[in-house]
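Below: one structure, written as structure tokens.
With one protein chain withheld, the remaining protein chains of the complex are depicted in position.
So, subunit A:
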Amino acid sequence: MVLDFLLPSPPKSWSADKTSAFHAKITTPTKASIQPVGRHFLAHARRHIHSRTFSEDEK
């Protein structure tokens, strides 16, 4: 996805030595069933069974 807007410079108040700040967690996820079909589900199952990460998956 290419977003057609530009990233600004950090705000004035941003302290020079900081690279990140986390403020809140996402709303607690709810459990639901995914459907065990298709290539992408298989990739999900593989990641789960072999506890692989996304980047290992790309190799």
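Following the convention adopted for this analysis, a contact is a pair of C-beta atoms (placed from the backbone, for glycine too) under 8 Å apart; a residue touches a chain by one contact, two chains touch by 3 or more; residues count from 1.
The rule we apply is simple: contacts and distances are computed from a predicted model.
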item	value
Listed names "Hsp70 protein that interacts with Zuo1p", "Alpha-1,3-glucosyltransferase", "60S ribosomal protein L6" or "dolichyl-diphosphooligosaccharide--protein glycotransferase", with the criterion being the UniProt name of the chain not displayed	"Hsp70 protein that interacts with Zuo1p"
Interface residues of subunit A (partner: the chain not displayed)	1-3, 5-11, 14, 18-42, 44-45, 47-49, 54
